[in-house]
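Here the complex is missing one protein chain, while the rest keep their positions.
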Amino acid sequence: MQELFPYLLNGVSVGGQYALIAIGYTLVYGILRLINFAHGDVFMVAGLVMVYATTAMPMYLALPLVIAATVVLGFVIERAAYKPLRTAPRMSLMISAIGVSYLIQNLAFYITGGVPQPVTTPIPWISDDILVLGASTKRVTIVTPILTIALVVLLVYLIQKTKIGMAMRAAARDFETAQLMGVKINSVISMTFVIGSFLAAVGALLYFTNYPSVAITSGAMPGLKAFVAAVFGGIGSIPGAVVGAFVIGLCEEVIKGLGYTTFSDAFTFALLIVVLCVKPTGLFGEKVTDKV
Amino acid sequence: MSEQVLKVENVTMQFGGVVAVDNLNLEIDRGEIVALIGPNGAGKTTAFNVVTGVYQPTNGAVWFQGEKIIENHPQGKMKALYKGEHAGEYTHALAPTPDRITRMGMARTFQNIRLWKSQTVFDNVLTAMHCRTTGNLFTATFRLNRKEEAQQRRRVEELLEEVGLTDLRNERADALPYGKQRRLEIARALATDPKLLLLDEPAAGMNPQETDELTAFIGEIRGKFGLTVFLIEHHMDLVMDISDRIYVLDFGRLIAEGTPAEIQNNQRVIDAYLGVAEDA
Partner (left out) sequence: MTRDRKKTIFLAAVLLVILAAGVAVDLALPSYHIAVKVIKKATVYALVAVSMNLLNGFTGLFSLGQAGFMLLGAVAYGVLTIPVADRLSVYQYFDGGLIQFSLPELLGGGTVGTTVGMLLALAVGGILSALVAWLIGLPVLRLRSDYLAIATLGFAEILRAFFQWNALGPITNASNLLRGYPDFQHVTSYFLLAGVLIAVIVLLINSTYGRAFKAIRDDEVAAEAMGINLAKHKRMAFIISSFFAGVGGGMLAMYNGTISSASFKSSMTYEILLIVVIGGIGSISGSVIASFLYIFSSEWLLRGLDSGSFLGINAPGLFKNGFRMAVFSVIIMLIVLFFRRGIMGDKELPDLLGRRPKRRRKEAADK
């Protein structure tokens, strides 16, 4: 137990970061029924922008810039790559998402020259080393879960109480009817991407603080895992995504702690396949019935 | 006594709290044309879907050519809801997938035409013969089944001739006018070599002339292919013209059965169609 404690601590932290990404997946899937394969890459771009911005300008400018840039990126991706395919079959939409992912990675390769960009100027305060119950870690480990929960509460409030939140719920329930009822579907979808990207940016700031560098493929794995978390929790459900993310983060770190690092990624996918086969709607998902 | 082709026994189909079909019983003999009619939402298509294996009934059994093909008799607290002599009996639920039922000799068409749109008329019919091929993957891939393939192609030609689509054989299925698409669906169903043909609103969207042609056509194929026909239809002309017997559903429940003449004069049927004041 004593040896596992640092891993558990880390698991909670990673789980929080996955949760922030997973919400982006779950929101988009809820409305467009699209696995946004590019979301992980948006997360990676946020990391890259952080590396560049923090070295070039003071922190109080750099952090808002990271968030703003990521949000704009998410918005642009939706408008350019998904909106034209609104009436196309779902397969085309998914292919477009894969294409965007490929494009972002290649652009990032061009800009970075394919070299992982070292995180040279870490964000102060949260990067400080602290001791938690005898285990040495960075402050971000403690900050992440707290910040994650706070943001999730805020988001749930937004979705339950505001007008745009109501529109989002309506669109998620029945896209076409919502449109007929006068919900401005395009702005709702844009809003979804904006929120998702915002959270991914926050997640990236926290995630990459713990890592020495950002590579162009850094987003792929966390992205996929966050998606698995969303499926595990029941896709479309925000609390589900958060719970799923923490479970996956914890399991993954514990598996590492037990010495099976090779399988920490594989475990996530095994969990995914088991969940899909046993309870495809996840922990908190609503039942979907197909009409013949 | 004529041979029984289809028997539906105490079939109930419940979706959540909605009872779409309520304790349905009906029998169809070989060579008959039987119609199932009723107002919209009466549960006609649901009954078809149960018979063809798309839905598993919540209670009841279906017999086809003397063999029990579908069965489900729930027990426990659900038991009270269901009727029939086997109600509540613990049985192994029998629920074959639709493809198995089709291979047993029951073919259907769909209310909202479901052709393979991007394929040609010819291929639509040819594909439906797949379930009757005797070859396996290997012989099919390496063309060791030429004889069978040639036979099937000849049969497709015959069927297209039969439904009058020979000229259009190379057109895409979705390029055909509506009436022709319905005929193609019938040809496709016939390609599976059925004993019982289920037609779900075959005349929907057809003009009176097309409907007349269809009426004649259904009578014709019954004789030629030795078919039994079970159909759902709203066009009363057609129904009264060709049906030997008629079953009437309303709110999932059978309210009448009999010959066309009997049905036409049945007060309950008239009420169901025209509506009747609640207190009457």
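Each chain gets a letter, A and B, in the order it is written, and its residues are counted from 1.
Rule of thumb we're sticking to: contacts are C-beta pairs under 8 Å (C-beta built on N, C-alpha and C of every residue); 3 or more make two chains touch, one makes a residue touch a chain.
Because the structure is a prediction, the values reported are computed rather than measured.
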Option touching the unshown chain, where B:Q4, B:N25, B:Q65 or B:Q119 are the choices
B:Q119
Omitted-chain contact residue, chosen from B:K7, B:R30, B:R103 or B:R169
B:R103
Taking the entire complex into account, which one of A:A88, A:I130, A:M181 or A:L258 touches the absent chain?
A:A88
Just name the one of A:L4, A:L65, A:L103 or A:L158 that touches the chain not displayed here.
A:L103
Residue-wise, where is chain A in contact with the chain that is not depicted?
33-35, 80-81, 84-85, 88, 90-92, 94-96, 98-103, 105-107, 109-111, 113-114, 217, 220, 224, 227-228, 231, 262-263, 265-266, 268-270, 272-273, 276-277, 280, 290, 292
Touching the absent chain: which residues on chain B qualify?
52, 54, 97-100, 102-103, 107-108, 110, 114-119, 123, 126-133, 135, 137, 140-143, 145, 149, 152, 188-189, 191-192
